[in-house]
Structure formats: C-alpha cells, structure tokens
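All protein chains but one are shown at their positions in the complex.
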Amino acid sequence: MKTPNRSMVSFGNVQKRYLLNFVSCFVLLVLVQVFMGNIHGTNYLVILTINCCISIILAVSLNLTTGCLGEMVLGHAAFMAIGAYASAILLKAVSMPALLGFFLGLILSFLMAGLIGFLVGIPALRLKGDYLAIITLGFGMIIKSLLEVLNFTGGAAGIDGIPRNTTVVLSVLMVMVVVAFLFTFMRSRFGRSILAIRENEIAAAATGVPVTQVKVLTFALSAALAGIAGALYAQYMRSISPATFHLDYSIEILVIVVLGGLGSFTGSILAATILVILPEFLRVFNDYRMIIYSVALIIIMLKKPGGILGRFEFSLSKLLIFIKTQFFRRKVKDHE
Amino acid sequence: MSEPLLQAKNIEISFGGLKAVSNFNLSIYPDELVGLIGPNGAGKTTAFNLLTGVYQPTHGDITLAGERLNGLPPHVLVKKGIVRTFQNIRLFRTLSVLDNVKVACGLRTTYHVLDAIFRTKRFWKVEQEMDEKAKSILKVFHLEEYAEEYAKNLPYGKQRQLEIARAIATDPKLLLLDEPAAGMNPTETQELMKTIEFIRSFYHLTILLIEHDMKLVMGICERLIVLDYGKIIAEGLPQAVANDPKVILAYLGDD
Partner (left out) sequence: MRLNTIIEQIMNGLQKGSVYALVALGYTMVYGIVKLINFAHGDFIMVGAYTTIFSIPLLASIGCPLWLSIIVAILICSLLGILTEKVAYKPLRQSSRITSLITAIAISLLLQNLFAKLFTSSARMFTQVFIFDVPTIIIGTVKLHKVSILTCAISIVVMVCLQLFVKKTKMGKAMRAVSENPDAAKLMGISINRVVSFTFAIGAGLAGLAAIIFCSYSMSFDPYVGGSLGIKAFVAAVLGGIGSIPGAMLGGFLIGLSESMTQTFLSSEWVDIIVFSILIFILLFKPSGLMGKMTSEKV
C-alpha cells in the first residue's frame, strides 16, 4: 500500500488532475449561468448565493493569516470595507459598462485593501499573540471610524447609487478564482514558508525564511482578498455604510474560519456556506436563533476544538480515486 | 594557516545587569571541527545565539570571511552561510519530513509567485530540483523512507538527524550544532559521529558544536574551547584541554 503523499507539492499525474478540476469548475459555472443567470438580481436565491460567495471569500482570506500563518487577527471586516469603498467611489466617479466596471472595481479594491493591509501589517506584525489581535482590532476600529468621519466616504450615511455589476455567475467565478489561487499559492515554496512560520517561527528564521517579510506580505494578501469580497458586496448591495463593517462582522468571519478548521480552505467554504444557509432554515426560531447559535458554538468548541474539518483539504481527484477503489474492491469480491 | 572563516572579537552581552558572555574571542578556520564545551549555564547556547543573529552583542564584532555580521537578523546570516541546529528540537512538526528539508532548499533557488499560480515550466523545474536535492540529503541521513511521514511522528533520534539535514539543505559554509547527541544512546551517538565526519567532508563544512557527551567530543573534535560563566577559560587540543586543571575545576566545582 503506497504511503500517503503528505508533501505540499506532488508530482506525477498533475496534468490530468488540473484538467479534471478545471473542467468541473467550468461545468459548475455553466450550470449556474443556465439555472440562475437570468433570474432577477433581487431574487431570494440570488441573494443567498451571492452572500455565500462573499462569506466564502472572506473566510478563506482570513484563514490564510489565521489558519495557515497562525496569527490571530481581528478586524478583517475593515479590509472588506476598504475594498467596498474603493469600488464604490470608482464606479460613482466614472461610469462604464457593467463588466468593465466590475473588473476594474475589483482590481482597485484588491490593490487598495492590499496596500492598507501592508501598511497596517508593518507595525502590527511586530507584535505577537494576543497583542497582535488587539492591535489589529484597533486598526479595524480606526478604519471604520475614519470611514464614518471623512467626507469623501460619505460619512455615517455611506455611499449609495452604486451600479449593480455583481451577478451570481461573476460571484461564483470570483470564488473559484480566489480559492484556486489560494490552493496553488499554498502548495508551493510560499506555502511551505508560511506553514514553517506557523509551526516554529524561530526555526523558520534559522532556516532562512525572512519571517517578518512573509508575515507582512501574507497579511497584505489576506487583506487584498477581503477587498475583493468588499467589491462584490458594494456592487451588489448598491449602497454601503460603515455600520456594516464593524467588529461583530470581523468576529463572525473568525468564527466561520475556526468552525471550518484553521488551515483548511475546504472547511472555510463549508462553514461559510452552512452559516449563511442555516439561518434561513431556522427562521422559524427567529427569536431563539442567536441563542441556539451561541450554544451550538460552545458545544462544537468543546467537542471538536479543531473545527469541523480540522486541517483536511478536499481533493476532487482523491475523491474519484477513493470511489474507484471502493468499486473495484467490490467487483473483486463478487468474482471470488 | 589560512584566514579564519568566522571570527568573534571581544564579544560581550548582558541581560539585565548580568554579563552572560564576556571577553569572548573565537576564530574558526575553514574545514575545522571545533567543540564548544563547558558546564551547564556557561553561556554556550548564548554564544550560538550571538553568532547566528538571535542576540546582538553589546560589544564586539563578528565577521564571516571578513564581512562584518553585527546587526544582521538570523535569516540573512543563513543566506551568508551560517546555519544552526537547536538544543530543543525545532522541527516543523505538521509538515512532512521532505517538506521540512524543502523549506531550507527554498533559500538558494527560487521562482516567482506567478510561476506558482500558473504552474509554469519554471515552477516544476525548480520544484523538481528541490525535490531531488532534499531527497539526496535525506539519503545521507538514512531518512529517505520517512520522506512522507509527519516530522512529529519520527522517533527522537531521527528528529535530531532531520534537523541537521534541514540545516545542510541551506548550503552553509559553517554549521553550528547545539548538543546534537542530547538524549541519544551510545549506538546512536556512534552513528552520529560517523555522520558528522561524513557530512563535513562531503559537503565541505566547517563545524562548531556544543556537546556534553565527552565520547563524541573527544572522538571527533580537532580543537576544543571551554566556556565557564561566560568566559573562555581554556582552548586547544582535546587531550590538553581535558587535562587542564582549570577545566576540571569548572566541571567538578569548587570544593
């Protein structure tokens, strides 16, 4: 029996695997377009799906810093806010066709959020553990308050009248892009360095990893990706205000990441989806919803502290291989 | 005698009011195998920390092949060719054994982020090179069968070997080993001695090691330096140092 391949980058039949993944993504996109492409933007299902996509992007981007790098940061929502505002301001200032506007807004959001993330990261990541958490919390609060105070961001009222460029297909596409990016990024020397820092920072430095640099860049990347979620949000909701992006939202995202499993992107996707969809089913218990949620959270933390999926990552090819071997085993049994 | 590879002049460091290391003068010549010994708490690991940029000396200079190293952080020093292992094993526990070594390989050969994202030819080429290099180093330490195992699952002795393997993957000029035989039984220690001598010649390394195991020290070290209370009290050939009354006093105490 072959020993499991636990290395980050594996050789062998990669072409086949990549093709498989690519095709399945493409098929999924086509399906989404066919079934949901023509539904009106305010349809309930559309709202749900786009919310899901935004949550997923927020969760996986936070997981990069919290799960993979191992640094707990609070205040992720602030970077989403920067992305949202960047897109909003651009699209209100310059009018352009939907698709162009969407992608330009996205790029600007990515860059702005990444830039601010970089600037925040440089001082913040000098601190460790709980001090890092509190300083990122502080930066998050400052950013939100600045958005409330400054004039060109519309103050507490925010900005409205943003064109609705986000569609379901574009949202799902962006989720795929972000997740694919994170998978390929982590399964490379960059991922190894990041995990090395998480495992043992001092050893990582002693092995030549430029620790502070990697930390700041990873943090900035997390922020930039959150910016993408912000761009999606702004161009869907049509109006944004600072009130959305406060500490509670950051904590919500953190909870999703921890529930899904720190370090598992698959877990984040699952947890984000569940936590967007489940409340809809529990609408019956609307009053008790939050109470049930908090009790469930406590129970899960007590019983499965590593999160639902721990560090597990899903692989489509591995799933197919698994199914194949099960099927093959049964066939052999029948013949005997 | 050629130029010293590593030179430490009048190094001193204090913690609070306490001088942990003082008047520390050290010259290591290329291809030497030097042992740094002394009773517990003498400042040996502190000296290592000074030489690898973990601590900055309050006085004195450290030079490598003539280049001044003061103020440089650890990861820069690794690039310059000084690498170390740790007294308490510091492995990347949830990474595979192979990946532990590959982290070190990433130092000398590199590809761009875009190469990784789009899985270009350069990405695969460099990853393949790193893979081969890592596996060849693991072979030297007889660890290749554990390549895909989680580092934390290795038995203790093999974990120590992995740390040395990882250090070698950075292509160092100078290797600092901090108690490499700690916790090993006599057989493992014998094996370690052979391995150290092998890697020294095979990889053209200069080695400075801290050790308490006298068999190892007397067995492979060409020269010894003895620290006590942060000061060097003796230096020279192993036999001479072993018979030095000052050294005996330091180890046995004052009564």
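Quick notes
Should a chain be cited, it is by its letter among A and B, assigned in written order, with residues numbered from 1 in that chain.
Rule of thumb we're sticking to: a contact is a pair of C-beta atoms (placed from the backbone, for glycine too) under 8 Å apart; a residue touches a chain by one contact, two chains touch by 3 or more.
The model shown is predicted, which means the values in this text are computed figures rather than measured ones.
Only one of the listed residues, A:47, A:251 or A:277, touches the absent chain: A:251. Considering A:145, A:213 or A:325, the position touching the chain not shown turns out to be A:145 (whole complex).
The residue from A:45, A:298 or A:323 that touches the chain not shown here is A:298. Contact between subunit A and the absent chain runs through residues 66, 72, 123, 126-127, 129-131, 133-135, 137-139, 141-142, 144-146, 148-149, 156, 202, 247-248, 251, 254-255, 258, 262, 287-288, 290-291, 293-295, 297-298, 301-302, 305. Summarising the interface, subunit B meets the missing chain with residues 45, 49, 54, 86.
Throughout what follows, only the chains that are shown with their structure count from here on.
Averaging C-alpha coordinates per chain places the centre of subunit A 40 Å away from that of subunit B. By the touch rule above, subunit A contacts subunit B in their complex via residues 3-9, 11, 14, 18, 181, 184-185, 187-190, 192-193, 195-196, 199-200, 202-211, 311. Within the complex formed with subunit A, the residues of subunit B that make contact are 52, 54, 73-76, 78-79, 83-84, 86, 90-96, 98-99, 102-104, 106-107, 110-111, 113, 116-119, 123-124, 127-128, 130-131, 147-150, 166-167, 170.
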